[in-house]
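Removed: one protein chain of the complex. Kept in place: all other protein chains.
Let's look at subunit A:
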Amino acid sequence: MGLGQLASRALLRSSRLTTATRTSHFLRTIVSTPELHNSEVAAAQSQPEPDLPKRNPVGGARIHFPNPDDAIEVFVDGYPVKIPKGMTVLQACEIAGVDIPRFCYHSRLSIAGNCRMCLVEVEKSPKPVASCAMPALPGMKIKTDTPIAKKAREGVMEFLLMNHPLDCPICDQGGECDLQDQSMAFGSDRGRFTEMKRSVVDKNLGPLVKTVMTRCIQCTRCVRFATEVAGVQDLGILGRGSGEEIGTYVERLMASELSGNVIDICPVGALTSKPFAFKARNWELKGTESVDVTDAVGSNIRIDSRGPEVMRILPRLNEDINEEWISDKTRFFYDGLKRQRLNDPMIRGADGRFKTVSWRDALAVVAEVMHQAKPEEIVGVAGKLSDAESMMALKDFLNKMGSNNIWCEGNGPNPNADFRSGYIMNTTIGGLENADVFLLVGTQPRVEAAMVNARIKKTVRATNATVGYIGPAADFNYDHQHLGTGPQTLIELAEGRHPFWSALSNAKNPVIIVGAGIFERKDKDAIFSTVVAIAKNANAVRPGWNGLNVLLLNAAQAAALDLGLVPESNGSVESAKFLYLMGADDVNVEKVPDDAFVVYQGHHGDRSVYRANVILPSSAFTEKEGTFANTEGCAQTTVPAVPTVGDARDDWKIIRALSEVAGAQLPYDTLSAIRSRIRTVAPNLLHTDEREPATFSTSSLRPEIKEKMDMAPFETAVKNFYMTDSVTRASKIMAQCSALLLKK
């Protein structure tokens, strides 16, 4: 029971007292309970309390009854609650609005029941019961604020604090520690412990997670997370009793792309962030709710900043996309935002050296060169991290200059943007949980989109779904069948000759995921038509279920295809005289002719700057407002968390300014104006935070593909999980991770 409820109950009682005295003030008795002397009031008092103040479920929890007959009623502190059968006592209490203290229980992990903090009293039970592990039974009378329950919690807390060091002032968890909070709320005000505390050797879990194992209270959340969600068997428990320790058994690093989540999950300061260690206190930080751009998942994040620097990144709950986890790349790449930043416009002089110039001069030079180039020789490439607004501005600007050679990197030389269902994840990330057979074609979700992989892992664990994989040998953290390495296997599947075909054809909800690495292949249309044929044969695309998916690689890809960033001609980079790179660092700059004039607009000095003639500094995603569409086509916006660096400006503002200098002024001056322009092109990008499903299915409307498939095996799309774009390549932590964790 919360303090507020206690207070409100006390208030109710006192108000009843005052009204009673007012009605009978002429009696003037000297007893302390005058209302009992009034027969009417005394009669009302003897009846049970009429109706209790309404309580709301903890955290706005809602219950869903799969079967109305399975509803049972329990009483929590006298409140009747209807819950579905199979819920635990703790969940029933949450629905009733009572927050039970807990350490080991986590709603997304299996139940351990070993911390004993959630003890409550149940009527007719001889001793307090651990509510997290006890199923609620019909008619159960649960009491959460009786002296027995309080005493039990106080006793458990005393035991937990016995071996917990008193180092909160130097602990990074201080201020956001469950043990700290709950010892204040439920603990005793004094201890009786006079012996020595135990000490445990710290474990080395790698460059991301710092361990202070004396603080551990053996809740085993991290062990369960590692096995159940991350799918690695690295962590375990050693020893018994006071010798119990969490560890890796033999000294080794935690090789998981989700290892950072154990930091959030740890209720004490035993597992904390190594890069964040002793950098800041959590109450000094300003949280900004934003979206991650390092992969195409668009994980919801909170950017914690202090002054002008990003101090850390935490996940934000979004059941449809990332649940409450984020990948290590998302969590720890932020130090790349502080290194290798472009902060001033620069022009390469005749001697090949860059000279810092003013914006006016830089834009004037770019505009002049642009007018000298022929329209078909003007080429624009949007980078992996571009937001929809700036891509819209770039496309409009180049179109005004007469060129239509503009694309987004990662989409390949000839992207097919005709049907939205042909490049997004139609099943949705959350929808993957309903699948029973997965076919992964040339994609390794573990490195390409770690959160999608976690969802597949969850499905495999929950429903024993089968996973088939076609592509180069890869490391998966769940059971899978490696069907083949290239298009040959696809043909066999399409013709029904492959042994996996029986699993796929018998599946109720089959899911086929095609990797975006295939976009780079010349025969991608042929591959896609084969995949569509497989999907048709397996009945994967039907009303109510669309199991044909493309897993994109970059944050900008989906929005770029929505906006129609499709180049007019292939191989336009080779013939370009004027190349406008908007944060594009994976363009092969060696193919660019020597006499071409290259403008690099971006926030990091990564690869393309070395070929650039003019550098225009722009702001990173933590510094600007921008729309990003993730791989399932859900548009989300980033929010500026920190100020821009140096003289940098927002991408779309630079293009807008350049268009004016070049004499082809774009008709928008504000972000809302540019968004109304987007509304005419791709209105789904404006429906933020809600996914707009693709209306048409591709299977029937696609033209016949004549070309044959190339039998070359599929390639790995992401070579290094930790370093995929300019920001992550600038990050020291990501460099450490790839050095230590990718070592084979």
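For the reader, a short list of remarks on this structure follows.
By definition in this document, contacts are C-beta pairs under 8 Å (C-beta built on N, C-alpha and C of every residue); 3 or more make two chains touch, one makes a residue touch a chain; residues count from 1.
Simple rule for what comes next: contacts and distances are computed from a predicted model.
Per the UniProt record, the chain missing from the shown structure is "NADH dehydrogenase [ubiquinone] 1 alpha subcomplex subunit 12", taken from the list "BING4 C-terminal domain-containing protein", "General transcription and DNA repair factor IIH subunit TFB4", "DNA-directed RNA polymerases I and III subunit RPAC1" or "NADH dehydrogenase [ubiquinone] 1 alpha subcomplex subunit 12".
The omitted chain makes contact with just one of the residues A:338, A:400, A:461 or A:536: A:338. Only one of A:124, A:190 or A:353 touches the absent chain when the whole complex is considered: A:353. The chain omitted from view is touched by exactly one of A:86, A:646 or A:667, namely A:646.
Across the interface with the omitted chain, subunit A contributes residues 307-309, 337-344, 346, 352-354, 604-605, 609-611, 645-646.
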